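Working notes, structure below.
Only one protein chain is missing; all other protein chains are in place.
Order as written gives the chain letters A and B; numbering starts at 1 within each chain.
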Amino acid sequence: MSREAPPILRLQDVSLTFRTRAGAVRALNGASLAVHEGEAIGLVGESGSGKSTLARAVLGLNPERSSRIEAGRILIAGRDVTRLSQAEWEGARGHPVAMVFQDPLSFLNPIMRIGRQIAESIERHAPDRRVEERVGELLALVKLPPSLARAYPHELSGGMRQRALLAVALACEPRLLIADEPTTALDVTTQAEILALLRDLREQLGMAMLLITHDLGIVSSACERLYVIYAGRVLEWGRSQDVFGAPAHPYTVGLFQAARADRDAQGRFATIGGEPPDLGETAKGCPFAPRCPSAMAECIQSMPGVTVVGEAGSHAVRCWLYPPAQDAAATAGHVFGS
Amino acid sequence: MATLLALQGVTHTFRRSGGALVTAVRDVSLEVGESETVALVGESGSGKSTLGRIALGLIRPDAGRVLIAGKNLHDMANRELRRERIAFQPIFQDATASLNPRRTVRDLLRQALRQRGADRNEHMRIELLESVGLRPGSLYLERYPHELSGGQRQRLAIARALAMKPRLIIADEPLSGADVSMRGQVLNLLLDIKKERGLAYLMITHDISIARAFADRVAVMKEGQIVEEGPAGVVLSKPREDYTKRLLAAVPQLAY
Partner (left out) sequence: MWRRFLTYRAGVLAAAYVLLLVLIGLATPFLPGPDPRQISNEVMQAPSLVHLLGTDELGRDVLSGIIHGIEVSLTVGFAAACAATVIGVVIGAAAGYYGGALDLLVMRIAEMFQVVPSFILAAVIVALSGPGLTRVVAVIALLAWPQVARLMRGEVMRIKGLEFVDAVRCLGVREPVILATEVVPNALAPVLAAGTLIVAQAILLEAALSFLGLSSADLVSWGRMLNSGQRFLYNAWWLSVFPGSAIFLTVLAFNLLGDAIGVALNPRTEA
């Protein structure tokens, strides 16, 4: 991959808080991430990990009134979008970054035909194109029959709706598609179809993808690299083969065991003890420490820096089990850039 | 092995809001024996949840019989039905929805224990909570469901089911509401309960890995019918039906 061109998406130490009735909630806590042209990246986390907040922050979709980016920068193709206002966002969404969601129905207009919705998206982003023709192309691209242009969203099945929403997003000709749990609401067989479609689309269009999911099986088959996020912090990242082959962080290890439904000699399932984190408390240390089987005194006191693990230099972790390198900043840059 | 639950030729048809008739369950027969775990596997719309609700006596099927210990649920008088049905307890997918939001933990458990005529003292409620890993139990009694985490709510729902000393637990997707990191805890709890109390389970799930890890027997459901049934080891490793094969192939595997 080229090091010269800026990544299509870069987050640098982004911290974001929500104001709620129960007090401030830190949804992202110094999260960093990079997506390069053409890459397929997985962002793995459980509910409340901040993975959807991160995705929404990239497109300025978090509510302006109750959320605030406290620190860090978000760069889309080198352009700083951290402080864009809602009005500035209006013209900036869709290209070069578009997004699809878990529940397509709430993002499709219920009283407008599918073809019309795709056409509107085209008119907004590429007004000079021949719209009719382009709608047909896009439907073909997501493997929907042309006749569906005249259908309303409620007439479609869950899988077809997700395809329709994809067509709306692709009308913006994105260079990066963010897919937030795109198959969670679908059956396994439909899920497999949508994942295959996403793979084809990426190959055909050379588009990058940031796939947000809690399902490690999907990431392992669909993504080249992944980031593991917990309580608003990215704890581990690297090439899929490296992270899956030798997960470093105890949380990642536990997550993989849980996903495989591993059982020990007594026939018991592998577990991660304790409860999911309470984001209201801003702990100084590693957010996973209270549940971590290997927690040490340092873990509660401070968040460790970045350590490169493995041979390839493309796998990094933030955990006190792996003492940080001398020049952590340089390491971080190296790994994020790879 | 004595039969706990027997569904015989059960058929049920719904009328959709549009007016169209949908046969959710078509001539299904299924048995669950004492202390046996049966996984009912299928995709949404396969009718597996409807079948679970029929087994619980919550839906009266259009045709067929639902036998509890040899007697048809729908031939019973109301009083007898109420007495017999407590042997089968449900665990639903969404623990939040399965707990009355206006009742405290104490209230919820008292209500259940009272139905069995067993609500004698606070100690029993605390014991129930601790048997599902909510320790110390006294800490939770005053709380409302929304003050618990997702995993704790599912444990509470399980505790309430156990209060009835059931012989069969019918669990409809008990893990889809839980986070990956909480799955192991809930699964272990269900395993412990099975071991300690000799319970039978009818585990309704779309998740093949749960069926694989948990079930003695697997029934695969498609479009309202059971298309394949047999020992878990056989059905999940050497499926006969194309549909089962496709279902197994569609599960995303950890590739590394």
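Basically, contacts are C-beta pairs under 8 Å (C-beta built on N, C-alpha and C of every residue); 3 or more make two chains touch, one makes a residue touch a chain.
Quick caveat: nothing in here was measured; it's all calculated off a predicted structure.
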Worksheet item: Among B:L99, B:I226 or B:L247, which one is in touch with the chain left out?
Response: B:L99
Discussion item. From the list B:R82, B:K195 or B:K238, pick the residue that touches the absent chain.
Written reply: B:R82
Item to complete: May I ask which residue of B:V105, B:M164 or B:A213 touches the chain that does not appear here?
Response: B:M164
Fill in: chain B residues touching the omitted chain (full complex)
53, 56-58, 78, 82-83, 85-86, 88-90, 92, 94, 97-102, 111-112, 115, 157, 160, 164
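The rule is simple: only the chains that are shown with their structure count from here on.
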Worksheet item: Hey, which residues of chain B end up touching chain A in the complex?
Response: 43-45, 149-152, 179-185, 187-188, 191, 206, 208-210, 212-213, 246-247, 249-256
Worksheet item: Across the complex, what residues on chain A touch chain B?
Response: 46-47, 187-189, 191-192, 195, 214-218, 220-221, 240-241, 244-245, 251, 254-261, 263, 267-273, 275-276, 291
